[in-house]
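Every protein chain except one is present and positioned as in the full complex.
Naming follows writing order (A and B), and every chain is counted from residue 1.
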Amino acid sequence: MTMPIKTNWDAIIAGGGLIGLAVGYGLGRRGLSVLVLDEGDTALRAARGNFGLVWVQGKGAYYEPYADWTMRSSQLWPQLADELQALGGPALGLAQKGGMTICLSDEEMQQRQAKLEHLRAHQNGRFHFEMLDRTALKDLVPGIGPHVVGAAYCPHDGHVNPLFLMRALITGIESQGGQFCGNAPMTAVEKTGADMRVSTAAGKFTCSRLVLAAGLANKKLAPMIGLSQSLRPQKGQVIVTEKLDQQLTLPTLLLRQTAEGGLMIGDSHEDDTIDIGVSADIISGIADRALATLPALADVGVVRSWAAWRVMSQDGYPIYDQSETMPGAFALSCHSGVTLSAAHAFDLAGYVADARLGAELAGFSEGRFHVQTNSHTA
Amino acid sequence: MTINHYQVAVIGAGPAGLRAAITAAKAGLTTLLIDDQPAIGGQVYRNLAYNKDAAPAYLGNGYFAGTRLLATFSQFDGVYWPQTTVWQITNDRQIAITRNGSAALVDADHIVIATGAIERAMPVSGWTLPGVMTVGGAQTLLKQAAVGAEDAVFVGNGPLLYLTAAQYIRAGLPVRAVLDTTGPKAWRAAAIHAALALFQPAMLTKGLSWLSTIRRHTRYVTGVTAVRINGDDAATAISFDTAGGPSETIDTAHVFLHQGVIPNINLTMATGLDHVWDRVNHCWRPVVDQTGQSSNPAIYIAGDGGGIAGAAAAALSGAIAAEAIIRRVKPAAAPLIARLGQRLLLWQQGAARPFLDRLYHPDPAFRLPSSDDTIVCRCESVTKADIAASLGDAVTGPNQLKAFCRAGMGRCQGRSCGLIVQEMIANDRRQTMADTGYYRVRPPVKPVTLAELASLDGRWPG
Partner (left out) sequence: MFRPIATQPDRPITIQFESQTIEASRDDTVAAALLRAGILQFRYATAQEPRGPFCMMGTCFDCLVEIDGKPNRQACQTIVRNGMVVRQQPAPVAATPDERAKP
């Protein structure tokens, strides 16, 4: 196991997933020394189970803070990509030229349109979208299937390589003098004056800022800093095809072509299962919808599938909280780690450094679940 | 859409699968035998039904020893599906297959996985050039199509290599050289087990006769320490070093590589069965008891897929697994003496293994890629340099590495690169091979088209 090179750090991040790495990178660029603690290679990681969308349309349609936060991150993304590239990370393949949600029925079109109109209404002219009928869609995607009714197009949407993002953030952190330590999850924390001492299998380390970003494990860790995060796993399954000639220029919600050429096709939302395996009937359903969307894909080979757990809060929106007992400690979770990476790296990291969560994040406290409000799901 | 229900489904029609299917059906269990080839025999008895009539003597007695087993299969009254690909076994023991362009699910109470072995990768420089094949591949071409190369150089070690080179020579094909990579230390490690090997004398005498044929009819170089295959668009020559000798180059367009076979674990891993790191054989194998029962009590593993022991042992292990299943379905005491006799026979048929496994243990120099531009992941063309650039504190295992550089993301899902990548990480992190782990293998275990997948009539989950 890698031993951290020193005992005292400015910031310790519990969890080497996309939130932890983005915030860790953000702290590092503000001059803090950062230690990232992570589990082993086969740990269940939402960070390796991402579709790769940098997605704006629909998010926060019924919860303004989330819509604002998402739009902010989307606008900051090019800066994050440029910085990480400049630090020697891999090419992220960021493309923000728009994206679509394909609709296979009039009902799907109407539901989508209603949602996006609701979103547009509270975004003060920032949010744009267009419902494309079949004719307009055919111009963008000539091979669209005969049963496709139309699509919701949003110019703010995009995609990126989520695995290379993870790698690039680690490269960024290491180039700043930070360290990544696997097989050393956090097991306990105690207060030492204004600082905190974190226990792991690799020893004990002190810090003045502690970020719990361990995904579903935050449920177990948050109480250690006097917080709670009511998270549950929601399973999603995805299939990946062999590489094809580049043909799909824009990503869609359920189907996108990676820069290497493979298609990623999803997905499912399964709540009541602890089984991490892939189900033949669900991936069959995913394939079926893909062929309804693009019939010419019939002979394309699926080379692997995977299932991952989304880190789901009760309403599907992020949970960002600051500890009251240890003001330098934070618990952060969300299920849109890719889209929100930029906001996490720049804004959220800034708040952690200042030990003060900004006002625009007030709507993301766990406390919202303990008050009688009309909350809507994402 | 589920087709039919069987008490026993056997996957793989090599000696283990054949014997398991025959045994189960004979005891009255509804039995399905699934195989991806057009004819039974697996790898070792490939094309035997055709060849036994044409009788090319150069293939040798070991090959024709399978004739009896094939003859027994003619009385098999179960269901046999050739040219059928298994791509998943679900948690409910449903087997997902594709056949004739569409997919289906088969229900089985018990499953015998007899998918055998694959060649261990040998990532020498230039190993991806056209004209370079595995020794097993060259032998398959010989058995199946009576086609051979005229200028072949065999590189590596192990029984299959010596057998195939001997078959080539007996077939009248001029072998240019056999470059043996067995290290001097290997003899020392193997010597202690030499006495055991005497219990399987046929194996030893066969091996000695192959080596004798090789020594008499071609150039046999021992103690080879490094190898490089040259060429731009195809192999044109092979350069090699020996300990203390000068580098030499032999012109050839056909290089056949081999350094042992390992269990084919993609299906067993994708099914979630427990596996253990086998230190002696430097490979993963499924955890099984003496009847072949895996960590899933309804799934048995027979043949080389559970641990390399050769064709005869494979057939016997197929019978043992089927009998264990029969006992579960129709509990009836099989005489203890008979079962002990079987175990003894099984041991005897593998008695030479401890000796041979250590003698031909693959040397680290040939387990790992030789130069920076050597391709490690063949599917994604990921080189040693690409992987080395990805290693670091964040990569404690192959799954993180896969995420960082795409090694293991191709169609073969690690069959070529898995063990190489695992060892590169283990060395970098100073971890044991067991602690480093392996790729998380996912279904489909073999690619399946979107149309075939959709034909399963799965529900769109929404």
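Criterion: a residue touches a chain if its C-beta (ideal position, glycine included) is under 8 Å from a C-beta of that chain, and two chains touch if they have at least 3 such contacts.
Source: prediction; values computed, not measured.
Visitor: Among the options A:Glu190, A:Asp271, A:Asp299 or A:Glu324, which residue touches the chain absent from this view?
Guide: Considering the complete complex, A:Asp299 is the one touching the chain left out.
Visitor: Decide which residue listed in A:Thr7, A:Gln246, A:Thr273 or A:Thr325 touches the omitted chain of the complex.
Guide: Residue touching the chain left out of view: A:Gln246.
Visitor: Which residue, B:Ile238, B:Val376, B:Val395 or B:Cys412, contacts the hidden chain when the whole complex is considered?
Guide: B:Cys412
Visitor: For the chain that's not shown, point to the residue among A:Thr101, A:Asn161 or A:Ser336 touching it.
Guide: That would be A:Asn161, which touches the missing chain.
Visitor: Please give every residue of chain A in contact with the chain that is not shown.
Guide: 89-93, 161, 164, 167, 242-246, 249, 259-261, 299, 301
Visitor: Over the whole complex, note the residues of chain B touching the chain we left out.
Guide: So the residues of chain B touching the missing chain come out as 36-39, 43, 47, 50, 54, 56, 118-119, 128-134, 136-138, 140-142, 144-151, 171-173, 233-234, 253-254, 264, 378-381, 386, 389-390, 404-406, 410-412, 415-416, 446-447.
The criterion applied here is as follows: only the chains that are shown with their structure count from here on.
Visitor: Enumerate the contact residues on chain A facing chain B in the complex.
Guide: Contacts found on chain A: 1-2, 16, 38, 40-42, 48, 90, 163-164, 166-167, 170, 174, 179-183, 237, 239-242, 260, 268-270, 275, 277-291, 297-306.
Visitor: Please give the residue numbers of chain B that touch chain A in the complex, ascending.
Guide: 88, 90-91, 94, 96, 103, 105, 272, 390, 392-400, 403-404, 406, 409-411, 413, 429, 436-437, 440, 442-444, 447-451, 453-462
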